[in-house]
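The complex is shown incomplete by one protein chain, all other protein chains being positioned as in the whole.
The block that comes next holds chain A.
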Amino acid sequence: MFRYIVRRLLQMILTFFGATFVVFALMFANQDDPIQALAGEKPVSDNVRAVLTERYHLDESFPVQYWYYMKGLLTGDLGRSMAGRDIGEMLSGAWPVTLKLSALAIVVAALIAITAGVWSAIRRGGFFDNSTLLMTLLLLAVPIVVLAPVAQLVFAMELRWFPATTTARAGLYDLLLPAVVLACSVMATQLRVTRTSVVENLRADYVRTARAKGLTPRRVTWVHVLRNSLIPVITLIGVDLGMLMSGAIIVEEVFNIPGVGFNLARGIRAEDGPLVVGFVSVLVVVFLVVNLVVDLLYAALDPRIRYE
């Protein structure tokens, strides 16, 4: 187990550098005039242009720019954004709220998906099963671009149950509405996967044995069957967590949450290479760690799985 973890960590380092390189190259290719992007439509004087070009090494070739960036990164200096802000500080300002938001979303999604998934698997073909099928189809069909503003309009502006926007210092309740909207984007798939997996396991031999032993139906379903059905669901949740963090761009904009998605969108709009690479680097690390945790969870769920 220990050797497995070390091996995975070493692979992570390689993946990390590969990923930052690719993102840096993409940003470099996308960049045409970040100084003008900074000034909007107002003209930029030649002097300002010259000084900023030199400050951000914009006239250097790709390898040189990448070298400057990596040199900074390895000494813990993430550099400055085009607007002159310290990217390290921007990261530490944006990550907590995005972590909160996506953690809340994943808990909401998993709770609803697993409960409803198991329930509809037990009563397969029943009314509940069919209505959840309909609901999930609906959720899959409505994109988050529509869902987020509609939820804001109905629950915040009309019913006034939730605040319409939040801030970086938002509490649990403030984040609930955006988290539920975000959860909707992953809930449907999780629910369907749980249902299918449970349906399959219900036919397994060990279920018959457990029933024959005289265990209560509740124990059979919620302990024996669910545990064995969770492997595909956990995999999905792991992938979803990363997706939620990077994919919250729309939700963060609609609810005014200055998190990771917002900063990524801003960086891309402003052609701000270092800013985007900084945020993506951390995202890459989060993805890698979550995947490792998911792999370790397999072993916890199924004792037959062992890592050497």
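Throughout what follows, contacts are C-beta pairs under 8 Å (C-beta built on N, C-alpha and C of every residue); 3 or more make two chains touch, one makes a residue touch a chain; residues count from 1.
Criterion: contacts and distances are computed from a predicted model.
Student: Out of "Peptide ABC transporter substrate-binding protein", "Carbon-monoxide dehydrogenase medium subunit", "Transketolase" or "Signal transduction histidine kinase", flag the one the UniProt entry gives for the chain missing from this complex.
Tutor: Missing chain, per its UniProt entry: "Peptide ABC transporter substrate-binding protein".
Student: Looking beyond the chains shown, say which of A:Leu38, A:Leu147, A:Val220 or A:Val277 touches the absent one.
Tutor: Here the residue in touch with the unshown chain is A:Leu38.
Student: Kindly state which of the options A:Pro96, A:Pro143 or A:Pro217 is in contact with the chain not pictured.
Tutor: Reading the full complex, the residue touching the unseen chain is A:Pro96.
Student: What residue numbers in chain A mark contact with the hidden partner chain?
Tutor: Spelled out for chain A, the touching residues are 32-33, 36-48, 50-52, 54-55, 83-85, 90, 93-94, 96, 99-101, 103-104, 106-107, 110-111, 149, 152-153, 156-157, 160, 163-165, 167-175, 179, 223, 227, 252-256, 258, 262, 269, 296-297, 299-301, 303.
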